[in-house]
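The excerpt is restricted to a subset of chains, each kept in its original location.
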Amino acid sequence: MYSLTVADHVMVAHSFKGEGFGPAQRVHGATFVVEAEFRAPRLDDANLLVDIAAARVELRRILDGFDYHNLDDLPVFAGRNTSTEFLCFHVHGLLCAALAAGKLGAGGKDVQSVKVLLRESPVAWAAYEAPVPGLASA
Amino acid sequence: MYSLTVADHVMVAHSFKGEGFGPAQRVHGATFVVEAEFRAPRLDDANLLVDIAAARVELRRILDGFDYHNLDDLPVFAGRNTSTEFLCFHVHGLLCAALAAGKLGAGGKDVQSVKVLLRESPVAWAAYEAPVPGLASA
């Protein structure tokens, strides 16, 4: 299995609901380093999995949807705790939609699964990985 | 599959038995950066896999068992070569026991597998990953 990963980052604010969150119930923030990994069993004729430049552009476009925001104010996150785990799931869904829409080029058609990893600090990170929906053979 | 990872480090001495180890037969040492990854197929109602703060406390408690020691002097390691691989296995067992004892909270009950990775230098690291013992469905 091949994989290709691109990375970027966002700087966001948010707060958590629930006594168990302690000080994280206050509005605080994070620089999330975001790593998007695409997996495919074969390369295209040019020996690429997906084009790195295209992948970086698409990841950036997705991150622009919430970068430099207080996530508590965004309708897409209403009523949800925007934990690092959940944000991985959120970005994963948008990347799969981009793949389905052909935005990652011809190479993207062989991508079977995607993993999104967010680093919130030097000592904590989370990830979500799952097959690309609609694939017959993943 | 979701994953949540926390990291910490220990500073230990040890030596290896066996001619093949060359200079590592002498008492020497290492800063091991320890990464503990918990994997679960779903998040809890608060969108957490396990609480990061609880995971960091539990990992720290386990590492305190051998941090700042010469591993050659600890009964728990008697007669064993404390290779990086083996130390991963050792920490893995203690983390699974902590999960079984409920020390990582309600979120921990969905953890299916654990991976422990130890970095011994910028150019070498090892890991051990396995299902949490006793799980019916991992």
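We just call them A and B in the order they show up, numbering each chain from 1.
Rule of thumb we're sticking to: a residue touches a chain if its C-beta (ideal position, glycine included) is under 8 Å from a C-beta of that chain, and two chains touch if they have at least 3 such contacts.
Quick caveat, the model's predicted, so the values are computed rather than measured.
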Exercise. Wait, 2 copies are placed, so what's the full copy count for the complex?
Worked result: 6
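Everything that follows uses one rule, which is that only the chains that are shown with their structure count from here on.
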Exercise. Which of the residues in chain A come into contact with chain B in the complex?
Worked result: 16-18, 20-22, 80-86, 88-89, 122-130
Seminar exercise, completed: In the complex, chain B touches chain A at residues 1-8, 43, 46-49, 51-53, 56
